[in-house]
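Of the protein chains in this complex, all but one are displayed in their positions.
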Amino acid sequence: MTGWIDAVIQGVLLGGLYALFAAGLSLMFGVMRLVNLAHGDLIVLAAFAILAVATKLGLDPFVAVLVATPILFVLGFALQHVLLNRTLGRDLLPPLLVTFGLSIIIQNGLLQTFSADSQRLRSGPIETASIPLGGGIAVGVVPLLTMLSAIAVIVLLNFIFYRTPVGRAFRATSDDLEVAQLMGVDHRRIFAVAMGLAFVVIGIAALYLGLRANFDPTIGPARLLYAFEAVIIGGLGSFWGTLAGGIVLGLAQTIGARIDPEWQILAGHLAFLAVLVVRPRGLFPRAQD
Amino acid sequence: MDDSAAKPAQTFRIETAGGAPRIAASIAVLIVLVLALLPMVASRTLVQDFIFLFYMLALAQCWNLLAGYAGLISVGQQAFVGLGGYLLFALTLIGGLNPLLAILLAGVISALCALPTALIVFRLRGAYFAIGTWVVAEVYRLVFAQIKPLGGGTGTSLTSSVTSSVPGIEQVRALLDVRTPAARDIVSYWVALTLVVATLAAVYFILRSRRGLALGAIRDQEAAAAGLGVDIYRIKLAVYVATAAMTGMIGALIYLQKARISPDAAFSVLDWTAYVIFIVVIGGIGTMEGPVIGAVVFYLMQRYLADFGAWYLILLGTLGILIMLFAPRGLWGLILNWRDVTIFPIGDG
């Protein structure tokens, strides 16, 4: 029984990580209708960047991610402005294929730079610290922080989207690109700001990816799939839905793993497909497709 | 409304069979004949290279039909390559079937699996469909990794009794006076040639049919096509299932030739989807000529640059992005800008 309760708790907390993966993807789709096939690889790239900053400057990963945040914002802004804005239009193919190409470039660039070795972010005793809940059940501090960060990120994103001028511009651009321009909104700039913001979220996701488990250059695509599944399970257009989707996915994985360790990933995918069959618009739909 | 949709299709068909394409058809037949006779004189390495070229081209034509014509952008076609490969292993190793029969059956079973798969992933639209197909391919991979009689996660090999049971090997060995492994390659070569010609012919006739012309309408403007009474869903479903069957057969052939299978290789997104997309994009998406050019370019790059490993893949990714941004109609599009030619008269160049 303890094992099952533990699996549920771990699953919910794992959902926090997946919500962080998914928030960036959801933001890009929400503002510019971009489905970014390189999303997972960007998370891994950010994890390596944090690792490099942390080792070179001798910083703790939590501090390193703070240092990296403005850099990530600029990188995201530039990526959108220089490359991805060129792919916008009615045709779905250019953004998909350009980000797919980007995914391959990032994976192999990382392979060339950092080798195929597994890496991990080190942050001292906090990594293994846990809070006992009694009855032999304990909650790891890092998983708990992951969940709290996911909630903080979602609150912040909701604040930006619904309480600030730039958030209004995000929503207006997403509603009607042409009329948004009539309002003086430079959509290319707005998209670049959204990507910069998405990159900051990617940086936070990368921090916890690297603290919780080993990572190497090849694991990006799987993170893309988890992020995507969380978005679809939760329902498009709502950041809180994304958190719910992440938790459903996390639960499916840990419960699957509890039955047979080899079934962890498969169970997550099957849960996603099941939701797709039963509720194709997700559990908490909001936006129109 | 239905009648007016059908009528232009009729006149269209008459217009598409001109004199120049007839010459092109004769040339195509000649090329196939030359290719069929090639193993008589070619080295074994060249024969193996051509097998690779053939199956990559066949896969590219399938993906092109999906994405370039039906607007179904899939990044999960490795699902059917792997499925076909594993079916070949299961049907020959466990079922004791003749490998050629197993290739055909792999196509049928792939189509049967594609149907329920489509019912699920078709719930996702546009770009989300792409990632959905990828998830499905992962599910296939993880499921086959659980099947212990087929080697589980580490995979398995074909026994030599299976690989040499392909009909014709003995005759080729006797006729051309070559050793058994070379004879095996030559038979595989002919099977691959047959498959690629069959795929090209199938895609060609699908596109020339009334449904194919409807596909052109889907690609150009989905809402308008629906307005003309074109049942988009059913046509897309038919294309998805047909390409799954073809892809499954190609997968079976690939793994008959490789004689060794593992889940990670058989369901590799890089080998069976990324390379294939690269071929179509660099050649010219939405044309039949494009993938032919793309396959040759890819083959040459693979032959001379693959040793550079990660750098080679970075180059592929960069080239793909540049083509997509600056020459979205690919090399064939550049040729068309320069000279107005068509080899496969489908209706739009």
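Couple of notes before you dig in:
The chains carry the letters A and B, assigned in the order they are written, with residues numbered from 1 in each.
The rule we apply is simple: a contact is a pair of C-beta atoms (placed from the backbone, for glycine too) under 8 Å apart; a residue touches a chain by one contact, two chains touch by 3 or more.
Operating definition for what follows: contacts and distances are computed from a predicted model.
Comparing "ABC transporter ATP-binding protein", "Calcineurin-like phosphoesterase domain-containing protein", "Lactate utilization protein C" or "RNA polymerase sigma-70 factor (ECF subfamily)" against the UniProt entry of the hidden chain yields the protein name "ABC transporter ATP-binding protein".
Hidden chain, full complex: it touches shown chains A.
The residue touching the chain not shown here, chosen from A:5, A:183, A:213 or A:259, is A:183. The chain that is not drawn here is touched, among residues A:33, A:81 or A:168, by A:168. Those residues of subunit A that touch the chain absent from the view are 165, 168-169, 171-172, 174-176, 178-187, 287.
Going forward, only the chains that are shown with their structure count from here on.
Distance between chain centres (mean CA atoms), subunit A to subunit B: 33 Å. The touching residues of subunit B, when paired with subunit A in their complex, are 67, 71, 73, 75, 120-121, 123-128, 130-132, 134-136, 138-139, 142-143, 145-146, 269-270, 274, 277, 281, 285, 309-311, 313-314, 316-318, 320-321, 324-325, 328. Contact residues on subunit A toward subunit B in their complex (touch as defined above): 35, 37, 83, 86-87, 92-98, 100-105, 107-109, 111-112, 221-222, 224-225, 228-229, 232, 262, 265-266, 269-270, 272-273, 276-277, 280, 289.
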